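Please find one structure pasted underneath; my questions will follow.
For this depiction, one protein chain was excluded, whereas all remaining protein chains were kept in their positions.
As written, the chain order gives the labels A and B, with residue 1 at the start of each chain.
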Amino acid sequence: MEKVLITTKQSFKFSLKKKFLSSRFLILMIIPAIIFYAIFNYIPMYGVLVAFTKYSPKLGIMGSIFNNWIGFANFQVIFNFDGFWIAFRNTMIIGTIKVVIAFLSAVLTALLINELRMKHYKKFVQIIVTFPHFLSWVIVASLFILMFSDTGSINHMIAQSGGSKINLFSDGKLFLSLIFSTDIWKEAGWSSIIYIATMAGISPDLYEAADIDGASRLQKIWHITLPGIKPTAILLLIMSVGGVLSAGFDQIFNMTSSLNNDLVIDSVDIIDTLIYKACVGGSSLTQGQGAALGLFKSVFGFVLVIVTDRIAKACGERGII
Amino acid sequence: MRKSILLLAATSMALGLLTVSGCSNNKKDKYTKDGKLMVSMRNLYFSSYKGGDSYIEEVENKFKLKFSFETYDWANWETQVTGSINGQNMEDVFHANIDSYNFATTYKFWAEEELVKPLPEDMSKWPNIQTVLENTSNIESLKVNGRLYGLPIAKNTTDYSTSFSPFTYIYRRDWAKKWGVYKENDEYTWAEFEALLEKFKVELAPYNKYALADVEWGFPSIPNFYKQVPHCFAQDNTGKYVCNYTTDEYVAGLNKSQDFMSNGWYHPDQNSAADGVMNAKYYSNQVGVLYENLSYSNYIALKNNLRKTNVDTPNFEINDAIALMKIKGENNKYSLEGTDNWFSMTFFDYRISDNKQEKMLDVLDWLLSEEGTRFSVYGFEGYDYDVVGGEVVIKPEAWPKDTNGEYAPKDNGASYLRNLISLGYDTLEMNPLTDKDAVDYLNAWDAEMKTALANNELRVLKETSEVMWLTTQKKSLNANNMRETALKNVMKYVYKNGITTIDDFKSKFNNKTWQEVLDEINAATGH
Partner (left out) sequence: MKKAALKRLPLITRDRPGPSNKFGTMDVVIFIILTLFALSIIFPFYYLFVVSITPQHIYANNPSLLWTPEISFEAYKNVIEDKNIWNGLGITLILLFGGTAYQMFFTVITGYALSRQNWLGKNFVMNMILVTMFFGGGLIPYYQLIKSLGMMNTIWVMIIPGAIDTFNMLLMRNYFASLPKELEESARVDGANDVQIFVKIFLPLSLPMLATVGLFFAVGNWNSWYNGMLFNKDPQIRTLQQVLQQIIITTSSSIPNPHPEKTNTESLKMAAIFFTILPMMCFYPFLQRYFVKGIVVGAIKG
């Protein structure tokens, strides 16, 4: 009995050493990453504890943790704060709709581009529609405000031709639709790339067989193309759930003229805008309360991803964790 | 997975503990090789100024100091200040925006935590600064434990009597004349004002232009002629604090604003416009009347831009395009928002030595003196200017003129330095760069308003300082949000967008937060 134990230990040691030696190059390669993540991600991580303190810049983070520990008081304050639950509700609504719309628009764009017959035009269209992804929201927002505000060029043209203006920036619901459509404008082309490529990977034999059976084009899309991209689509959908809680701060911040559009801000105030207000000062929330908001968002987002992952696995799809 | 996360969390905490370096709680005085004390400064107004001219060198030699100038971005001022405070990376002398809404989380918090260095208790060594501080309005509210923790930057150090903002309507007199709605001396009654707006609207509508616009953060302007106080907290007959937005006076102004909007007089983009857009609409000939804070710099910016956009307009008379409208409210009184006579504040890092702070105060005190003021405006006597019979005469060779025959601006570091204590409106009349017409025009208006005040023809709207600077717990936490929400509801009501009836509007203020804060305020102020 003892003998066996020793041998296993020895062989374990041996295999460990062998394993280390055989992968020394890879371990060497990973060392910079370990250092990098340790310094820039792990050292600052103790900062989450700021959420449990009355933060004092003079004492620093550690000083505040030891001297100004106030437990969950900051959380109590933010949960009782007027704006918080509105922001939370908005975040969930906007985030969810965005995920769905982004998914649908990407699939639709991919289908259309895939079905386009003109080869060169196809390439051209693809270049055009993927480009806006690379622009910052500052630029995109200033373009859209320039064009779509009440006196902007589009409304001016409408008015000149006798139509009635559309006030996209003064109605909460219309503004939300503007938020969603600019999101489509900017990202649909980009997100469609994956689907287009997946479609290209579907065997042409399937389509040819369908032709023989006399299937119409729509039937082919329905019975061949869509099932062909289903696994990819589901995978990407699960992955995007993690982004629900970041309902697009940059976009909202810039489209509301730095959060100043009073008519629509109620419908687009999200958790991130509250955190922003707490962090830049000029707000009535303290740094500790801002940190508490951030921590709440992280934990909730993490739970959301884990839950979706479990559901996907239960439904027989591949999870991501 | 779970195990490794726990492990990682523990590692991170340990790493964090290991790497925390004790923040040093003082900055040692550092000297240049030639024995000058180095002072770092950051101020919004330094703009692109970096030092290095002979004027700043003169000041540096005089006080044995060496300055470094840094600036903030206009768009990110608060972010940058908050970042440096929280990261304990403040410059020796820095600049922050202090108002009654961020008072609790900025000034009050910094002072209580001693993150900023208090001024010496005895300021008699610096008589000029002392005069400024004595004349600063609401100075008592800024004191924490009897000490002052920063220097309020005075708007005007020679004239403290202006206690109201220069907020007013500015309009196209030329259009009013053209369309026959001009009134003598720019004096309009409320009815005449409305008639003017209607006429403007009729004439301008085909061109996608509008009669009236308010500066974005001052919208809507009409309640200013009705309401009792600028923002949240008004007082009823018994002195008890109540919600301003639901008072009869405010509601009257609000209904008027709504009429203005539905009559099509207002520019409809008030809600979506970013800072400065309405200003630009005015100087682009797209708006006939603008409600704006007409400090000298805002006025001059409008004037210069108007001139630029109308280069090819025949017979364009600039002064007719930028006239101040004198308009009395329903009670036949002018109405202006009361302000303090200071704007932002200059702070000292708590870690700097007493010596450094005292030397900085020496510099500022000198800059406020007659000699220093003159130096900061003109430069060296005998080189930049001569004194002939007690009058300053500028030497043409030292002050180049540009092609239009106007003096070209030149960097004088002392003038930037002086902004640490004064916005410089007191030196406007001396400054050869100043547009004298503009200053005279603004001063005449100011004088007229002061006369009106003396004759009881001007209402100055002001929140009482006991409530304005009050930092009780619930008020500190909610006041900013309450005002923002209130302005949202005001906007919605004016646009008839989401809130249509006045009862609906009033009900938005009938909630727990407002009640709690009002109760707290009334308890704290003894009403």
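Heads up, the rule we're going with is that contacts are C-beta pairs under 8 Å (C-beta built on N, C-alpha and C of every residue); 3 or more make two chains touch, one makes a residue touch a chain.
Computed from a predicted model, the values in this text were never measured in an experiment.
Among B:178, B:308, B:401 or B:496, the one in contact with the hidden chain is B:308. Interface note: of B:123, B:280 or B:394, the residue touching the hidden chain in the full complex is B:280.
Of the listed residues B:53, B:70, B:194 or B:362, the one in contact with the hidden chain in the full complex is B:70.
Within the set A:86, A:235 or A:259, the residue that contacts the chain not displayed is A:235.
Not every partner is drawn; the one left out touches chain B at residues 1, 4-5, 8, 16, 19, 21, 42, 44-45, 47-48, 50, 70-77, 79-80, 83, 86-89, 97, 155, 207-208, 215, 217, 275-276, 279-280, 283-286, 292-293, 295-298, 300-301, 304-305, 308-313, 343-344, 419, 423-425. Even with one chain removed from view, chain A keeps its contact list with that chain: residues 16, 19-20, 22-23, 25-27, 29-30, 32-34, 36-37, 39-48, 50, 55, 60-61, 109, 112-113, 115-118, 121, 123-132, 134-136, 138-139, 142-144, 146-147, 151-154, 156-157, 185, 189, 193-194, 196-198, 205-213, 217, 232, 235-236, 239, 242, 279, 287, 290-291, 294, 298, 301-302, 305, 320-321.
Everything below uses one rule, namely that only the chains that are shown with their structure count from here on.
One inter-chain figure worth recording: chain A and chain B are separated by 39 Å, centre to centre, where each centre is the mean of the chain's CA atoms. Contact residues on chain B toward chain A in their complex (touch as defined above): 1, 8-9, 11-13, 15-17, 19-20, 23, 25, 75, 78-79, 81-82, 85-88, 97, 101-102, 104-106, 109, 113-115, 208, 210, 216-217, 267-269, 271-275, 286, 350, 476-481, 485, 487-488, 490-492, 495, 497-498, 513. Residues 38, 42-47, 55-58, 60-62, 77, 81-83, 145, 149-151, 156, 159, 165, 167, 169-172, 256-258, 260-266, 279-287, 321 of chain A are the ones touching chain B in the complex.
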